[in-house]
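All protein chains of the complex are present and in place, except for one that has been dropped.
Labels run A and B following the written order; every chain starts at residue 1.
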Amino acid sequence: MLQGWVIVLVAAAYLGLLFAVAYYADKRADAGRSIIANPYIYALSLAVYATSWTFYGSVGRAAADGVGFLPIYIGPTLGVVLWWLVLRKIIRISKVNRITSIADFVGARYGKSQILGGLVTVIAIIGITPYISLQLKAAATSFNILLSYPVLSVPPPAASIPILRDTAFYVAMSLAAFTILFGTRHLDAAERHEGMVAAIAFESLVKLVAFLAVGAFVTWGIYSGFGDITRKAAEVPKMAALFTPFSGAGPTYASWIGLTVLSMLAVMVLPRQFQVAVVENVNENHLKKAIWLFPVYMLAINLFVLPIAFGGLLHFASGQVDADTFVLALPMAEKQELLTLLVFIGGLSAAAGMVVVETIALSTMVCNDLVMPLVLRIKALRLAERQDLSGLLLTIRRGAIVLILLLGYLYFRFAGEAYALVSIGLISFAAVAQFAPALFGGLYWRDATRQGAMWGLSLGFIVWAYTLMLPAIVRSGWLPASILSDGPLGIALLRPSQLFGLTGLDQITHALIWSMMANIGAYLLVSMMTRPSVIEQAQASRFVDAFKLTGVHGAAPLWRGSASLAELKGLVSRFLGPVRAKEVFATLATERDLHSVNDLEVDADLVHAVERQLAGTIGAASARIMVSSVVKEEVVGIDDVMGMLDEASQAIAYSHELEEKSRELVAATRELQAANERLKELDRMKDDFVSMVSHELRTPLTSIRAFSEILQENPDLDPAERQRFLGIIIKESERLTRLINQVLDLAKIESGRAEWHVGVVDLVQLLRNAADTTASIFQETGVELVLELPEHPLAVTADEDRLTQVAINLLSNAVKFSPTHTGRVTVNLREEGRAARVDVCDNGPGVKAADRELIFEKFRQAGDNMTGKPHGTGLGLPISRQIMTHLGGHLWVSDAAKGGAMFSFTLPLADASNLAAKEWPHDQESAHC
Amino acid sequence: MTKKVLIADDEPNIVTSLQFLMERNGYEVRVARSGDEALEQVGTFLPDLVLLDVMMPAKNGYEVCQKIKENEAWAKIKVIMLTAKGRDTEVSKGIALGADAYTSKPFSTKELVTKVRELLGE
Partner (left out) sequence: MRNASKTTILIALFLLGTVLFNYPLLSLFNLPSTLFGVPVLYVYMFSAWAVLIAMLVYTFEHH
């Protein structure tokens, strides 16, 4: 019944079933009714951890060293205990930052480093290749064994068969095709594969059921329970030794611990585990159930390992059947066709599940973290300008899947035969364990740097390659065995399996110790010696503080720049295709409570959201390049960023500002003080003025009041005296009036509120009028007035009334200071250049040189040193000078030729022709002087 | 014995009025028109009272007052300061220099006469 075509058909049918499950799940997901959004599916999908290694290899391992198969499951169980703390943080970070793989995660953590992402990818591919070869080996072996049913045979070494007749090759190619169909049907922005997860959960059930079935059959079908098998095994010394494996038959405690730790790490850092546990996680609360369901699954699938191993050892003669195939060989030997087929399906299931998820995860890494960053940098390809790159992305991934499986096949063909299944797998575990320091360190250690991660990963990987990969190559016969036994070039200290003379350990533990020492040592040391860049610091805090940041928008990136919405749309549709791009932007608009996509504002938040969307497809590093190709990013200078990041520098900037402000304040205060001084000075001057005015007003008032009271109280005064007193009162009243008028006049002129009627004036006529006005004073005092005026009119531009006022004032002054009866005042007018000049000379005492400017100040009369006080207000000359200055002329005093004072003023000449039109008034009203 | 009053002021009309008032009340009056002249008159005329204007040419009223009060021979001479500046500081300055009374212009003739009589002990 179990002919080749039947087996192939059943296998194909089973893979078809898986595909159907996946298809159904995808359809449900598209309809928004996800079937994987529950913790049980999530927990079952985690069981992709159990591969052919578990299904076939555990029994082989148990047959050789008893409990030696268990650390691979106990380690993860211990690790799972801490998942709620560690894995949940990784999930949170990955969701917020749209992390698509472990390479992406590590690269993103250390400043979105492309090199680091690429390095992780390369290590993963090289490291995982043996693991994939293990699956191919198991699947091919089980197929070949089944083909010879019911005869139990040991298949010939693969190397002796031509490739085209090698089952493993066809297994590899069919799995490649299956994976391509499975995982790269379309491109998802979040790199999530609902269908795949559903199928994986399904296959996890199948392999568990198959293994439990064969376990139960062996335990109770072939033998009669655990006790029976144990009793029979106890009789065989070689098997009895496995009861106490730590006594020499099995693992040492050191290797037990080594494998436990290794598996604890591997269950998180294996690319496929990262894929299902982190990337495909729908809800981080699913962890709560998975944390105990996953260990339950591992416990269940291991329950019958020992009975099957003992059963196989008891059943088959030594060397007749490879212990790695006991699971299949036992039901075959018992002619259980259906059970055999079920076991085959279970094993195929385990292998296919691993291969599918692993290659999808790896192809994503290859595409996003290795190929795209390189391709996008090659300007000649002009990829950045292509309209739709989603096709290219899928092609790269499909190519990567085929390539990875081919690599796995090649490894199987050239090196796989030398090792048992578990040993092959452990080599891979040790390789991916190199990610652990950078991954977990990056979650909690803020100061870890890209350089540190680079050095740690590189050195760890080199040591791994030397201590594990090199021996594998040597054992396959590709290099001389002396390298292992004597060391390269005969240097015993460098023997790959006993590096630096470390012996007494199994190969894996030995490699783990040295590689981790190198890895962690370099990671710590280099991180401490290097300074993280700005973007590294930013990413570090986003990762380390993941639980503190709330929501997707919690961590606004350091970004300043400008981009148009159209450019961003174009970018997204190039990578995701127009349809998905439309959805993406519609979602973004909805999230921001906007009615239309066109209302979206291109700010740091939106650009970051777009970058995250792209990161989901092409990885964080590539997304950053692409986004910055459209976004005209301003170069965020180190100073700016330090200003933004560093509170200290903000404080410094603030204090600088403060200093500047206080400097300004001091300057302002100084200015204010100066202004205040000026104001005080003005105030003092005003006070003095007011005081002076007050004094000048009080003086005539005093006389007026005194004489009024005298007249009132002395009615018997003789008429002549009465007349004299009244005359004084009248004169003083006039003086008071004059004073008041002049004070007001001066105030008006000084404040600029005086009215000026400026026109062309004949100065000759004006002086004549002034002389007429003052004629009576001259007569009274007997002072002679001599006018020396030109015969033709002399035109000047002036306010006629004001200028007359000046002339009268000067004449009155001259009279005042001229000696009575012998006095003589001369008025001389002449042209001097382009000006008219008037001199008023008297033959009085003159003005002392020291007083010549003083007399033009208010209330300073040149009478202080004279006998008898002159009658004047002390305002005449100040007012006159103000007027002359306003009219554009000058007024000054000097010595007259014959002694006495000479007051002179000049005025610019005007065009005389303008005088004709002007009517000249002959009667001038008396001006006050 | 007729008391003697010296009037020191540079404002002729005020002098006229003061002279009339003092003579009307029976005092012997002399007039000085500047600070220097006032001191000279004090020495020769030896008045019982001086009506002293603050604002005068050649030595102001304060200086004259100070000079009078410094001289022991003139210590009994009463001084009434007259000023057109009505500030409080002027008043206190005059009093500090030893003036016996202080009157601001314009003054009430009745009050001035009363004050003169008081100071002369009448």
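Definition applied: contacts are C-beta pairs under 8 Å (C-beta built on N, C-alpha and C of every residue); 3 or more make two chains touch, one makes a residue touch a chain.
Quick caveat: nothing in here was measured; it's all calculated off a predicted structure.
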Shown chains touched by the chain that is not drawn here: A
Among A:Y42, A:Y149, A:F217 or A:W256, residue touching the chain not depicted: A:W256
Selected residue (touches chain absent from view) among A:L119, A:M268 or A:L306: A:L306
Residue touching the undisplayed chain, where the options are A:A22, A:I74 or A:L763: A:I74
Of A:P245, A:P271 or A:G311, the one touching the omitted chain in the full complex: A:P245
Candidate in contact with the missing chain, chosen from A:L82, A:A586 or A:A668: A:L82
Sites on chain A contacted by the missing partner chain, in the whole complex: 66-67, 70, 74, 77-78, 80-82, 84-85, 225-228, 230-231, 234, 240, 242-247, 253, 256-257, 260, 288-289, 291-292, 295-296, 299, 303, 306
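The definition used in the following text is that only the chains that are shown with their structure count from here on.
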Chain A-chain B separation of Cα centroids, rounded to whole Å: 90
In the complex with chain A, residue positions of chain B that touch it: 10-14, 16-18, 20-21, 24, 33-34, 55, 57-58, 84-87, 104-110
Contact set on chain A toward chain B in their complex: 691, 694-696, 698-699, 701-707, 709-710, 713-714, 728, 731-732, 863-869
